[in-house]
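Rest of the complex left out; these chains stay put.
Each chain gets a letter, A, B and C, in the order it is written, and its residues are counted from 1.
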Amino acid sequence: MGIPNNSRLNLFSKWAHGKYNLITDVSGVKVGHITIKDKNINTGVTALLPHSGNIFLDKVMAGASIINGFGKSIGIIQIEELGTIETPIILTNTLSIGTAFTALSKYMLKKNPDIGVKTGTVNCLITECNDGRLNDIRGFHVEEKHVYEAIDKADIIFDEGAVGGGTGMCCLGLKGGIGSSSRLVKIDDTEYTIGALVMANFGEAGNLVIGGKHYDTNACSNNKKDQGSIIIIIATDIPLSERQLKRVAKRATISLARTGSYCGNGSGDIAIAFTTANRLPHYSDRNIMNFKMFYDENIDMVFEATVEAVEESIVSALYHAETITGIRNTTAIGLQDFLRQ
Amino acid sequence: MGIPNNSRLNLFSKWAHGKYNLITDVSGVKVGHITIKDKNINTGVTALLPHSGNIFLDKVMAGASIINGFGKSIGIIQIEELGTIETPIILTNTLSIGTAFTALSKYMLKKNPDIGVKTGTVNCLITECNDGRLNDIRGFHVEEKHVYEAIDKADIIFDEGAVGGGTGMCCLGLKGGIGSSSRLVKIDDTEYTIGALVMANFGEAGNLVIGGKHYDTNACSNNKKDQGSIIIIIATDIPLSERQLKRVAKRATISLARTGSYCGNGSGDIAIAFTTANRLPHYSDRNIMNFKMFYDENIDMVFEATVEAVEESIVSALYHAETITGIRNTTAIGLQDFLRQ
Amino acid sequence: MGIPNNSRLNLFSKWAHGKYNLITDVSGVKVGHITIKDKNINTGVTALLPHSGNIFLDKVMAGASIINGFGKSIGIIQIEELGTIETPIILTNTLSIGTAFTALSKYMLKKNPDIGVKTGTVNCLITECNDGRLNDIRGFHVEEKHVYEAIDKADIIFDEGAVGGGTGMCCLGLKGGIGSSSRLVKIDDTEYTIGALVMANFGEAGNLVIGGKHYDTNACSNNKKDQGSIIIIIATDIPLSERQLKRVAKRATISLARTGSYCGNGSGDIAIAFTTANRLPHYSDRNIMNFKMFYDENIDMVFEATVEAVEESIVSALYHAETITGIRNTTAIGLQDFLRQ
C-alpha cells in the first residue's frame, strides 16, 4: 500500500495515488499470493487477474516492452502480435514457469471447454525472476496447485514485500519482492487510474537510489552483478491503443533508472501494460469493432504518472520486504532494517 | 531425406543437397523423435541438438524471426537479446510446452550443477504447434520422460513425416509433420552446409503450392483457416553473425510463400537460425573474444540456399506424412495418397 | 490498370479487382507522376495522396514493415511510433530523397503556417529505390519543383510502368517501374477496397516468376544481384488498427516471394499500409477518441487480398514498362517485349 509519508523516502510525486495505492485501484484488477517457505525454500506464486469475468472470452488490450531480454517469460510474443491478454498473469521463479504454464493452461481449459476443440489454443502469460540466491530453485518447489490457489486468493487487498512470487527475490543489495502503487489522472473531467505491480529482483548492491539519494548497500550483499530481473505490470482504465500501451510499458525503464538500475546484462526486465477500457471478444458476429484511444499529443501525463507508479512500486517492494535468511545461509536485509542501522 | 527425384514434385533448385538431405548434414547436429499414439492421441516430441558437447557451456550463435507471433514458444526473447542457444531445441504440441520446459530444465540442471547456484539460470528453447485437430491436446499426453527420450534418441539419421512433434500436425489441407532438407554452398573454395527442419502445421486447404503448381486440397479437409503454425529451424556451419542469422531466419517467409502460405492470422510462424561455426563460452577468462562473420555483400547465396532448404523441408514433411485418422474421427490425407487419387 | 486477361500471365486470384484495378479505387487516394527523361537521365517523382483534404490536420492511421532495411526512406520511424501518416508519400530515386524532403517540407509548411511555430514539425514520408542502372543518379536531376508538380498532378487515373519514380527502375532482369492493383472484399455485407502501388526495382535476372511459372531473363540482363529495392504502398478503407496495418504491410513479403524475390541483401524492401477509415486529428479538444478495428480472427481475407493486390501490382509494373536504353548504354527489356521474343 505504498510508502508511508513518514518513511523518510522522499519520492518526487506530481499525482495523487488511488484509494489503496495498489494496482487494484484499477477497477476489476485483483491480485493473489501463495508463499512457499520451508528451510531452504523461499518461493511462491503471484496471480494478477485483469478483470473478474472470463478473460479468454473478453480479452483486455495490451502491449509489452522487453527492456532487457535476459528472461524466460512465456506469452509476450503473442501480446506483441495480437495486442491482447486472455489469461491471468502469473509471476513466479524462473524454473517454475513450466509448471505454472501447465497449471494455468489446465485452469483455462476447465473454464473454456471450447479451447483446443472448437477454437484455437490459449496464450498463457507467465513471467519470472530468478530467486536462486535465497531459494532452492533447483528443487522445483512450485506445484500446479499453488497456481490455482494464487488465482483463487486474488483480491483487491493484497500484501507487498517478500510474498507470493516475490518471496525469494533480492533487489539492489537488499531484500526484494512484490510492490505496488497507483496514480490518479484527470482526463477530460473524468478521473482515471494507473496502477503498477512489480516483482523486483534487479540491481547491483551499491546502486540503490531512492528519491534521488544514493544508499550504499554494499555491506549488505555480495551481489555485485545486476542479474536478477524485474517484472512490471501496468494496469489502467484509460482507453489506450495497443501501440500506446507499448509506449507506456516502455516508460517503465525510466522508473528502473530512478531506483538505480542501468539494465544490467543478466537482468530480464519485462514490462506489460494493459487497459480494462478496451475489451476484445474471442467470438464476434461483427468484423468491425469499436475501440477508444488517447490523443497522443497529450499522453505525457499518462507516461509520467506511469513512471511514478512503477518507481513507487519498486521502492514499496523494498520497503515491505523483511529481512530473511535463505539457502546457503544467505541473508537479504529488508530496507526498513537497513535504514534503522 | 528430401523428396525423391521421381516424385513429380518439381521443386526449383539451384544448389545440391547434402549427404542425407537432412539438417543433420550440418556436422554435429542431431535429431530425435518420440511419437505418442493411442486412440485419440497423436502427438510427440522432437529434440534437436545443435552439437554433441555441453551446449550450456559452449553455446551456438543464433538469431530468430517471429514471422507471425500467434505462438507460445519459450526462449525466443533471450535469443534476440544474447544471440545464443544454450540447450537442445524441443518441438512439441502447444499445451505441452510447460511439461517440456520443466523436463528440459531438469535435464540441463543435471548436466550442469552450477546452474542456479554459481551461475544464473538457463534459457530452455521450447517450440510448439497446435495438433488439436488430430490429437487430444486437452489431455496433456506429453510427459517429462518423453523429452528425455527424444534427446537420448537424437541421431544423424531420423524419420520425417508424422513423427515426433509432428505426429498430429496438419498442413495446407493435408497431413503435416516434420520435414528436413539441406543445401551445399561453396564459399572461398570451401564447402559449407545449410540445413533446415520444420514442424509444418500451417496453411489453408486450397492453397497448397508445390513447385509453382496449385493443388486443390479442399476436398481433403474442412480446414479453411490458416491457424496451425510452423516451426522452422535452420542450422549451418557458415560463420554468420547474430544479425546475419536473424536475416537468414527472416528469409524463411519466402519458403512459406512458395508452398502456399500467406502467414494467416492464427499461424504462429517462428524461424530460428544458428551456426555451429561461432561458439560462445559460458565461462571465459578473457573479455574480448573472436568470432567470424560473412561478407554481407555476397550473402545472397546463403539466403537463397536457405529458402530452398526450408521450402523442400516443408514439402518433405508433407511427402513423408502418411494418412491418419485422429480425434473426433478427423482424417488427414497424406500427400502421396492425395497424389495417387 | 492491372494485367489484361488475355496476357497469358495467369495470376491466381480469389478476389475481384476494383473499378480501375488501381490503388485509387480506395476512395480519396490519388497518384501523380513527373517523369524526367533526357539522354542519360531516366528518373522522376511519384506522389501518392492518402486523401484530398489537409493530411497534416487529418492524419490517416498507418503501419509499416521493413522487410529488408537496406534502404534510405525517410519517415518510417515515426509511423512506427505514432501510427500515422501526415503528408503525401513521395517515391523517387535514392539520392534525391534529400531534395524531395526539402520540397515536401516546404509544401507542408505553406499549407500549414502553424508547423514549427505553434505546433511541432512534420513527418515527411519519402521513399526510394536506386535507379542508377539506367539513370545518371549521381547527377541529382530531381528538383524541388518536380515534387510540387507530381503532387499537383495527382489524380484517380494514372499511368503504370516506366513513369514517375519508376522511370529508371529495373526488376528481375527486366524493366521495372510503377505498378498498381486493387481487390474488393465483402465484410459484414459491405464492400471494401484494398489497393496497392509498388515501385519495383528488385530481384535477380533468372528468378522471375509469374503465376507460378519461371521465366529465364538471364539473357536480358547482367543484373545477377538482388540489389534494387521495392517500395510497396497499401491503402484500404477497411478500418484496421495500427497493429493490424503493420501486420498487413508484413504480408507484402509473400507477394515478393510469389514473383521471385528472396529479399536479397542489397534490396531495400519497405511496405507501408494505411487506412482512410481511421483518421487522427492533429488538434483535438477531447483526449479520448473513437476508432474502429477489425476482428483479428477473420482478418485472413484482408491478408490474402492484400497479397494478391501487391503481387499483381508488381507484375503490372513489369507489364506496363516499355524497353528503354539508359546511361552507359544499358538496356532494360520490357516484359511484353520479352514475351514476344
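Everything below uses one rule, namely that a contact is a pair of C-beta atoms (placed from the backbone, for glycine too) under 8 Å apart; a residue touches a chain by one contact, two chains touch by 3 or more.
Everything numeric here is computed off the predicted structure, so don't read it as measured data.
**Student:** With 3 identical chains placed here, how many copies of the sequence make up the full complex in this file?
**Tutor:** 4
As a working rule, only the chains that are shown with their structure count from here on.
**Student:** Where is the C-beta contact count highest, in terms of which two chains?
**Tutor:** Chain pair with the maximum contact count: A-B.
**Student:** If you take the mean of the Cα atoms for each chain, which one ends up farthest from subunit C?
**Tutor:** Looking at centroid distances, A is the chain farthest away.
**Student:** Distance from the CA centroid of subunit B to that of subunit C, rounded to the nearest Å?
**Tutor:** So the centroids are 34 Å from each other.
**Student:** Using mean CA coordinates as chain centres, what's the subunit A-subunit C distance in Å?
**Tutor:** The mean C-alpha positions of subunit A and subunit C differ by 42 Å.
**Student:** State, to the nearest whole Å, the distance from the C-alpha centre of subunit A to the C-alpha centre of subunit B.
**Tutor:** Using C-alpha averages as centres, the distance is 33 Å.
**Student:** Going through subunit A residue by residue, note those that touch at least 2 other chains and give them in order.
**Tutor:** Within subunit A, the residues that touch at least two other chains are 81-82.
**Student:** Could you list, by residue number, the parts of subunit A that touch subunit C in their complex?
**Tutor:** Contact set of subunit A toward subunit C: 81-83, 187-188, 239, 241-243, 247, 280, 282, 284, 286-298.
**Student:** Can you list the subunit C residues touching subunit B in their complex?
**Tutor:** Residues in contact with subunit B: 12, 68, 204, 209, 212-214, 225-226, 247, 250-251, 253-254, 256-258, 261-266, 296-297, 299-300, 303-304, 307.
**Student:** Mind listing the subunit A positions that touch subunit B in their complex?
**Tutor:** For subunit A paired with subunit B, touching residues are 66, 68-78, 80-82, 94-95, 97-103, 105-106, 109, 115-117, 120-121, 123-124, 130, 132, 137-138, 140, 227, 266, 268, 328.
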